[in-house]
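All protein chains but one are shown at their positions in the complex.
A and B label the chains in the order they appear, each numbered from 1.
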Amino acid sequence: MNYIETDGVKIVLRNFGKIDPLKVEEYVARGGYESLKKALTAMTPEAVIEEVKASGLRGRGGAGFPTGLKWSFTKKDADQKYIVCNADEGEPGTAKDRLIMTGDPHGLIEGMAIAGYAIGATKGFIYCRGEYTTSINTLNHAINQARENGFLGENLFGTDFTFNLEVRSGAGAYVCGEETALIESIEGHRGMPRFKPPFPGGAGLWGKPTVVNNVETLANVPVILDKGADWYKSIGTEKSAGTKIFILCGNLRNTGALELPFGMTVREVMETYGGGLLTGRDLQMVHLGGAASGIMPPALIDTPLTYEDLQAVGQGLGSGVILAIDDQKDFMSYICSNTHFFEHESCGKCTPCREGTARINEILHRIAAGDGTLEDLDNLKDLGEMMQISALCGLGQAAPTPVLTSLEHFMDKYVEAVSGKKNEVNEEAVATEAIHKSYYEAAPIKLD
Amino acid sequence: MINLTIDGKQVQAESGMTILQAAKANGIEIPTFCYDPALSKAGACRICVVEVEGARLLAAACVAPIYEGMVVHTNSEKVQKSRRINLELLWANHNQDCLTCEKAGECKLQELCYKYGVTESRFEGKKRNLPIFDDNPFYIRDYNKCINCGKCIRACQEIQINETYDFVDRGFNTHPDTAYRVDLMAKESPCVFCGNCVAVCPTGALTSKINRGTFRTWEVEKKVKTTCTYCGCGCGLELNVIGNKVVRVTPDLSGTTPNEHGALCTKGRFGFDFINREDRLTNPLIKENGKFRKASWEEALDLIASKLKGIADVNGGNSLMFLSSARTTNEENYLMQKLSRAVFKTNNVDHCARL
Partner (left out) sequence: MAGLAASFGSGAMTNSISEFSKAKCIFVIGSNTTETHPIISLQIKKAVKYNGAKLIVADPRRIDLIDFADVWMRHKSGTDVALFNGMMHVILKEGLADEEFIKERTEKFDELKAVVDKYTPEYASEITGVPAEDIIEAARIYASAENSSIAYAMGITQHTCGVDNVRSSANLAMVTGNMGKEGTGVNPLRGQNNVQGACDMGALNAVYTGYQKVTLPAVKEKFEKAWGVEGLSDKPGYTVTSSFAAVEEGKVKGMFIMGENPMVSDPNTGHIEHCLKALDFLVVQDIFLTPTAQLADVVLPAATFAEKEGTFTNTERRVLKVRQAINPIGNSKPDWKILCEIATCCGYPMDYANAEEIFEEIASVTPSYGGISYDRIEETGGLAWPCPTKDHPGTKFLHKGKFARGLGEFKGIEWKAPAENPDDAYPLILSTGRSLFHYHTGSMTRRAKALDEYLPKNRVEINPAKAAELGIANGEQVKISTRRGEVVTEAYVTERVPEHTIFLLFHFEEAAANRLTNNALDPVCGIPEYKACAAKIEKIS
């Protein structure tokens, strides 16, 4: 695991490398479970939600939805509610949640217990990517320790609050990271997303109100309660409070994961921590945020890494992956590997995505092979835009984003391709997904 | 009541309704594939998408709840474009065999392609290529015509309360099939051939085998609602007629029949072809020297009247027995007992109620 040390403030990785994750006493020694105690003994659930709201914390699972607000939307009266931690981490190249789960599992457990208290859930599930065996083992170990030490179970800290936690291992499909598909999967069904509304907060797991949050989101919570919303808000920018784990990968000298306050530009991060590109190489593009995010042209890399700035230029932060691709890589091959990924990962439930991802991939391969036409480009745009607004879940809605953003910024490359230039697309490699993963190779995505 | 605007019209609808329901209640039709009022909702086909002002995404009308002040456009350019592409996508992955398809004329895909002017698809390419499953006497499954609406799966689960199908494979290859893809006739298959799945399939993916290839859907002259002739459930159904032939049975969806959602069993749906069988009795028969010969009604009735009267005259009415029938109508049973009682003055009338 390549962890890149920084000198700035750390929140979710504050204990990373500083404690033995298998020893709860080391977590406690650094102030662990104090926030949970504070919440349970000195705060009402509403006050906890207010504090999280005031902190400006936004979801780190990709959509950036304000966490406090999500909690406050949870249906009030229900005999049972659930808090679910999304640890599916299916985004290619992303390995941020794993750092937390393997490096500081109690930080997540404490965050979940606090969230459970805030929304009134007595039961939590951590839905962890199946291949993450170390994470699963570490979490189970930590949960047992927490239970033995009175941080989980009945009557926590002498209050009447009860909270139990269970780890469920994921089914392996990318779409299972989508919160409703994840819920279906926990329920034992095929991982296919549900339509929304109802949102999980209204009717989620087994029809009960459920909050689904990302690992990194939840890991922020103990610190927010400990140091206060004001402190938290002072980090990062106005609209993007706190820190974020970024993953540098692709054709950079240094790759790895690091926690940074929001606000540095893409270029600064790549240069300061990634060491820039290899000598003699030029940047072709940055794929920022994961497979379903936009393709960023070099002209935009001075955009600060915040929700608001990226949105303003039609890009997104996604899961925090910063994939730099230099001019030695073949453009069409990269795009094709990406569209292949989505065709493969579509769950098949809704028409726009099931059929659309396949057609986008088909058209792009045709173009890459030199058999495309200008109409194909129009058709791609039409189809992509339709999927964005008509697909059932985030997967199908976001799947065309790389194609649409690259059509916007790299039209010349497409035109060149449809004008007869044969590309050397390694069909076999694309088909086996290997090529897609290879772009993230430099990143620390070796699985546990 | 909730106030909202649909296609520029101020309308009211009940709280808790979906856009689809509110539109329907106000006379505005929105096309659907995967929606069926009898089934749980899927929100999957996305053909019913509509534009809601202020929303980034189009909303699936079948599942999107209405709210006060909502402004909906059910047929804006954006909506039409989305529907057209949706249809092009389906069409590109369809075997386009309308000429010989049993469903032609009643196919929802055909109908909407017509309505939205989709005559060809820009997205032609690979197609699903699955074998046609002709594995039972009742219906054929051709998933090359399936649009993955999932209604068959839900009909089996929610109407038949059985679990024959679920989606198998993923992505482009997703389609319904049995668990472990066993044949429907296999021991492990729970299918009871009620055909409730066939009845809800919007395309030619699931089609009946009875009278297959002998008529086109548009040739059906009338659909006569009546009551099933088999068991005592009394299910409502529709006899579809061409000429003097019953060519198929369709469900009676009027909602007032004893069979909820028009559900039928295998006999009611697939067992009607005895009606037009060649070996139906078509003339009175009189037995002479141990052999039957054709007779006119007059002759047969005269013979019967004289024989019955003769026996009654000699031995009394109680020497006759009238066996009525639990298969015939009330009116006929009434006349049978009236015949025995009023004409022959005997209570020797019964039927096999006890069997």
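Please note the rule applied: a contact is a pair of C-beta atoms (placed from the backbone, for glycine too) under 8 Å apart; a residue touches a chain by one contact, two chains touch by 3 or more.
The structure presented is a predicted model; accordingly, all values stated were derived computationally and were not measured.
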Identify the visible chains that the left-out chain touches across the whole complex. B
By the document's definition of touch, the residue of B:Ile30, B:Val79 or B:Cys265 touching the omitted chain is B:Cys265
Would you write out the residues of chain B that touch the absent chain, in ascending order? 136-138, 158-161, 192-194, 209-210, 222, 224-236, 239, 241, 244-246, 254-260, 263-267, 270-277, 279-287, 292, 295, 297, 300-305, 307-309, 311-312, 315, 317-355
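The working rule: only the chains that are shown with their structure count from here on.
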Any idea how many Å lie between the Cα centroids of chain A and chain B? 47
In the complex, chain A residues that touch chain B: 173, 190, 192, 194-195, 197, 343-352, 354-359, 362-363, 375, 379, 382-383, 386, 388-392, 397
Across the complex, what residues on chain B touch chain A? 41-47, 49, 56-58, 60, 63-65, 78, 81-82, 85-86, 89-90, 92-93, 122-123, 125-126, 147-148, 150, 166-167, 169-174
